[in-house]
Structures are given as structure tokens and as C-alpha cells.
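What follows is chain A.
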Amino acid sequence: MPRGFSHVLNSSPLQPGDLQLDIDNIYLAFGGVQALSGVGFQVRQSEITAIIGPNGAGKTSLLNCVSGLYHPQRGEIRFHNGRTHTLTNLRPYNIARLGIARSFQNIELFKHMTVLDNLMLGRHIHLKSNIFSGGLYWGRAQREEVENRQFLEDIIDLLEIESIRKQAVGTLSYGLQKRVELGRALALQPSLLILDEPMAGMNSEEKEDMARFILDVNEEHGVTIIIIEHDMGVVMDISDHIVVLDFGVKIGDGTPDEVQRNPAVIKAYLGEDQGVI
Partner candidate 1 sequence: MESGIFHTTYESDMALRRTPLMRWRIYLIVAVIVILPFFGNSYTLTLANQIGIVAIGAIGLNILTGFTGQISLGQGGFMAIGAYTSGVLAASLGVPWWLTIPIACVATAVVGTLFGIPSLRLKGLYLAIATLAAQQIIQWAIVRSPLGVDAVVVPPVTIFGTSLNKLRIGPFGGSDFWFYWIIYLFMFLTILFAVNLFRTKVGRAFIAIRDQDIAAEVMGVNLFRYKLLSFATSSFIVGLAGALLGQYRGIVNYERFTIETSIFYLAVIIIGGLGSVSGSVYGAVFMVIIPAILSNLGQAFSSSAPAIARLVPFAQQAVFGLTIILFLVLEPEGLAKIWRDIKDYFRLWPFSY
Partner candidate 2 sequence: GGGDDGGGDESIKVGAIFDLTGATSDVGTPYSEGVKDFVAWYNDNGGVDGRSLELVSADYAYKVDQAEQLYTQYVNQGIVAFQGWGTGDTEALRTRIATDEIPFMSASYSDVLGNPDEAPYNFLIGTGYAAQAITAVQWGLDNGASKFAIFHHDSPFGTSPVAGATAFAEANGATMAEFPMPGGATDFTAELTQVQDAGIEYILIQNVSSPAATLVKNIKDFGLDVQVVCLNWCTDELFASLAGDAGEGVLGASPFAFPGSGAAGLKEMDDYLQSKGSSLEEKGLRYVAGWLTMKVMTEGIEKVVADGNEVTGPNIKAALESMSNIDTGNITTPLSFSTTDHASNKAVQFFQIEGGKWTAVSDLITVP
């Protein structure tokens, strides 16, 4: 267990390298728009998988299928955590209970709540109090609030957001909000952490910070991560495995090196000018 962290952040029972998420040939259409056609790939425990591709390629839609926000018309998404769950039949909150947490492309925090409350909401599935014990703030409700506060303090330390604990997130700067959103996902003690463009709109210093947090979570806690990111520098450096989408079709899948050399990927996404932007 990493130093200075008294809780298990990763809730997956799998061993590194085990098959965790199996996306099997999924199709998704909105009216006339075919957002995903026959996309399939696998994610292994404790790996960082990056999904890249041009805008509108269907990256977010794919992850929305994993979260249960969209339901693919065909194909299946299976999740392993000792047992096998078919995610395509589940509602988002059920999927969260399996230990799949995520952040969003355009920051979807609870604006009027404080940082602590946002993080505490991340603990939702671990809290047991109900409306009665909560309304009385009695017994379990009180105990678990305090216990979980301790857990959150660890995350706060990890993400270096001590000074803003009690601030309403709506008033924070963009970069800090992105961090809080990561913290909220971590609070769930995820087996699988999904990050949708966590570094968009940051300069390289801030990206470094973010990369540091992501690597910490992955390397020291062993959390499996799927990340969508347009910054090829970040993607190539931190991911173990990259999947490339274009117009809803998978056009590349492999290690960073393999993908960088794939002509289809170069044509559709990276551009001939190999300079990384």
C-alpha cells in the first residue's frame, strides 16, 4: 500500500494483466448518425488504455456506453471483477456500483456543493445511511460521515487540493475543477477509472500535474484507467495501450509505438507532419 494512504483505492479483485473490460463489437446510432460501428477491444487490469481519434469519432459515445448512459443497438460490453457483468443491460448507477467511475469531457461537477460534498457524493455507493438515520444524524449516519471524511482527506492530499476543501466548486478555476472531478471519481474506489479529456484546456505545467496524479493512481494503486485525450504527448507517454477510432470505426489498436506507425492513424488523426502537438 502506498505511503501516506491508509485506504485501498482500487477495488478490483483482479490481478494485473487479467481481462477486465471486454468491448465486443458494438454498434450505436443516433437517428441517421452511426456513431459506432462494430467497435471492439479489451482492457486489462492495471493498464492505462487511451482512446484517440478525430472529433466526432465516437470516443465519448463509446465511454457513455460503458457508463450505461447510451445503450448500443448491437454488441455487448462485459466487465469482470471476479464475476462477469454485461454492462449493456445495466443502468448507470448499477454500473457505478461495480466500481466503474468516470470524469466528463465538459466538467460535470455539482456546482453549488463544496469540494468536500462533491467528493463525499463520490462515496455514495459506499455509504449505508438512509433517510431516517440521516435525518436524525444518529448512529451509523454520523459515524460513517466521519469515517469517510478520513478517506476523502487522503484523496485531498493526493490531489493537493487541501486549501479549497470547503469552497463551492462553481467558483473554482477550470484546472482545479478538473482535479476535483478526478477526486470525485477516485472517491468511489474504482476498479476502472474512465477519464474523458482530463487535460483539455491546460498548459503543459498543469498537464504535468494531472499526469502525475493519473500515474500515481495507476502505478501505486493499480487502478485500471481508460483515458480519452487529444494531446499526443501525454497519450504516447503514459498509456500502455491505444485504441484509435475514426467515424465510429476502430482503425488502430496496439502499443503507442505500433499506433504511431499505423498509416491509417496517421492519415486520419495524427497528420503527416509527425510533430506532436
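Regarding candidate selection, all candidates are chains of the complex that A comes from, given by their letters.
Note that contacts are C-beta pairs under 8 Å (C-beta built on N, C-alpha and C of every residue); 3 or more make two chains touch, one makes a residue touch a chain; residues count from 1.
Since the model is a prediction, treat every value here as computed from it, not as a measurement.
Set chain A beside the options 1 or 2, and in this complex the one it touches turns out to be 1.
On chain A, the positions that touch candidate 1 within their shared complex are 67-69, 91-93, 95-97, 101-102, 104, 108-113, 117, 120-122, 124-125, 127-131, 133-137, 141, 145-146, 149-150, 166, 184, 188.
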